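The complex appears here minus one protein chain, its other protein chains still in place.
So, chain A:
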Amino acid sequence: MALEDNEYILQMKHIDMFFPGVKALKDVSFNLKKGEIISLMGENGAGKSTLVKVLTGVYHKTNGEITFDGKVIEPTTPLASQQMGISTVYQEVNLCANLSVAENIYIGREPRGAFGRIDWATMQKNASDLLFRELGIDIDVTKELNFYPVAMQQMIAIARAIDTQCKVLILDEPTSSLSDKETERLFKIMRNLKSQGISIIFISHFLEQIYTICDRITVLRDGTYIGEYDIKSLPRIELISKMMGKEVKEGEIESNVDKSVPRENVFLETEHVTVPGKVKDLSMDIKSGEVVGFAGLLGSGRSEIAETLFGTLLKSSGNIYIDGTAVSVKTPMDMMKNRIAFCPEDRKVQGIIGDLSVRENIILALQAKNGMFKHMSRHRQNKLADYYINLLRIKVSDREQLIKNLSGGNQQKVIIARWLATEPNLLILDEPTRGIDVGTKSEIEALAVSLAKEKGMAVVFISGEMGEMVRTCSRVMVIRDHEKITELNDDEISTAHIMQAIAGDYHGKSC
């Protein structure tokens, strides 16, 4: 056993981590061999970043033991763990943009000359040598960091990290802002470092890249340890199912009775819509009277697409057509005037105005749409609020109750009421049932279908729960890496198919 332990450069055992009121990590283990590239996988919020931050001393673990290089360690600060040989390169380059490349590499440990004077010449020479030797980069190190593109800055950050006698290098989403060619180059560097015996923890959302570069995978879900696997023995579909916590059963029958039937007219169409880093070249249409699902892992870009349709994210290129006419979008109001409504993903942060009453929360969007000078009379406000409280069966003591005192499900209903009051033609529901009891959940699902069927409304339904999508949607668009991969129609829609599509193993009948 002792021998086996020795092959690991880093071991984290039974790590618990509490935030006030929340258990972010529950009994998580993590093992890293010398000279291997391992990926930490999990949906957003699974605990990847927390685990890394425990390791680098940003957060302090509540329980557990960390062994590094044969010794038990207690990382206290990022600097301390860096000095031990654990370096991190974050998604957003955290260097000083207006210092030179050489200064950035040697900041805090500048080579000194006589009388403690900084030896600039040596520093610059060392910097260019380092970049050329380790990464094969030949650049002017006296130029400001700003001068170089983000990809190059990332390389410089890596150079800085490995020059500090690093034994473990953590790369946190390093490729999210890189092009394919730049990513290729990064991989070459990673393989090179690996051959020198450096262990790398590589965190990325891109499955493709994980399977190209990594040796092993550790999977986390909801702050718990799911397991570690050799990349060769773990097919993608299984990885997906482990991340989501769902078994994939081929040919599973799911009832899809009474779904809505799309009507003829296309309400909304997008053409090559792109939001840099958020939405990639999206072309699709949404018909009146249908419930369309956006399926994908958390962080896949499904919410970003919804935000682009509503105007809280602005496209940099491409066109959006509504009823066949191209529209220009600058604010959400532009889309509200085009009869689009959006219940955002994070109810607490983006949805409710906690200290306002249920009535005020319901009339808010309609009032904003009408403009503040067309003030609705109190009588009209009351009537509107009561109408929706009855329609959606919102449980309140009275309409003046503060929304923050309602249960999650009832808060969600109020937000839906807020948007129904604007009489939309397209209603986007982003995770409308998250954290809601089962009864209310099925009520909201049924509501989505009935709005489409009876009122001819177009509904976009986004949920991480595949079963929900299968029950409600008559069409599912599968999103991965900010891109629409495929669409599934009618009887094609099943949990198995959606998950296979996310893994890239199923391409739909139509494609």
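As a convention for this text, a residue touches a chain if its C-beta (ideal position, glycine included) is under 8 Å from a C-beta of that chain, and two chains touch if they have at least 3 such contacts; residues count from 1.
Criterion: contacts and distances are computed from a predicted model.
Enquirer: Refer to UniProt and select, among "Peptidase A2 domain-containing protein", "ABC transporter ATP-binding protein", "Phenylalanine--tRNA ligase beta subunit" or "Simple sugar transport system permease protein", the name of the complex member that is left out.
Expert: From the choices "Peptidase A2 domain-containing protein", "ABC transporter ATP-binding protein", "Phenylalanine--tRNA ligase beta subunit" or "Simple sugar transport system permease protein", the unshown chain carries the UniProt name "Simple sugar transport system permease protein".
Enquirer: In the full complex, which of A:Ala365, A:Ile389 or A:Ala458 touches the chain missing from this view?
Expert: A:Ala365
Enquirer: For a quick check of understanding: of A:Phe342, A:Tyr388 or A:Tyr506, which residue touches the chain that isn't displayed?
Expert: Reading the full complex, the residue touching the unseen chain is A:Phe342.
Enquirer: Pick out which of A:His272, A:His375 or A:Lys395 touches the chain that's been left out of the picture.
Expert: Considering all chains, including the one not shown, the answer is A:His375.
Enquirer: Touching the missing chain, which residues of chain A?
Expert: Residues 312, 331-333, 336, 342, 344, 349-356, 360, 363-365, 367-369, 372-373, 375-376, 418 of chain A touch the chain that is not shown.
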